[in-house]
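Provided herewith is a single structure, encoded as structure tokens, for subsequent inquiry.
Removed: one protein chain of the complex. Kept in place: all other protein chains.
And then chain A:
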Amino acid sequence: MTSQLTVLSEDQRDALQELMNVAMGQSADRLARLTGTFVTLSVPRVHAVTQTLDKVLTDLGIGDEPQLVTRQSFLGKLRGEVLVCFAVSGAGELAELMGYENNDVASGDELLMDVTNILTGACINGLAAQIQAMVSFGAPSLMARAKALREVLAEQIAQGYQSLVLEVRFEVASHSFTCDLLVCITDDSVAVVIEAVDKLLSEF
């Protein structure tokens, strides 16, 4: 089936981008206060999946590099999972900058879980709040270490889904740290996203 997200009008896409901007802007502010370091979160670039996901991954150059991939579920009227892709080596430095102790693998992973949780919460809560939908979250978990995203998707995705790709850049102190969010929404709840977007559009 054609993804409903691929046939968004330009206005709808802009609205979605705006929605994400607001959500990420708020979480950046909170993240900065939380970590006590100067964290800036870039305006996320929402990549309209106008062609296949495969093509988007290729264009972004994130399909084939080995990455560290985490996932977290969001449940309710809006259902799906968010996949977050980190650079394989990325976490250690960030952990230190954000004040996590014991720079070992487990605590590095814990940090990535927290970051996954914060980012997922920010963008899904942003969407859900717009339409006053209740949403609940599952615990984040590690999906793959040092594996290409394309491979992970091929191996572990069983259900039909439609996706949004968000590119989010952290800047902590003088370091920049990029990760990519793949927001996968179940086929049957995509309408909820469209609803949220249309609602935002009607408010203008």
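Please note the rule applied: a contact is a pair of C-beta atoms (placed from the backbone, for glycine too) under 8 Å apart; a residue touches a chain by one contact, two chains touch by 3 or more; residues count from 1.
Going forward, contacts and distances are computed from a predicted model.
K.L.:
What protein name does the UniProt record of the undisplayed chain give, "Urea ABC transporter ATP-binding protein UrtD", "Anti-sigma factor", "histidine kinase" or "Short-subunit dehydrogenase"?
P.N.:
"histidine kinase"
K.L.:
Based on the whole complex, identify which of A:21, A:58 or A:125 touches the chain you can't see.
P.N.:
A:125
K.L.:
Among A:22, A:113 or A:133, which residue is in touch with the absent chain?
P.N.:
A:113
K.L.:
So that we can see where the missing chain sits, which residues of chain A does it touch?
P.N.:
27, 30-31, 33-34, 99-101, 106-107, 109-110, 113-114, 117-118, 121-122, 125, 137, 139-142
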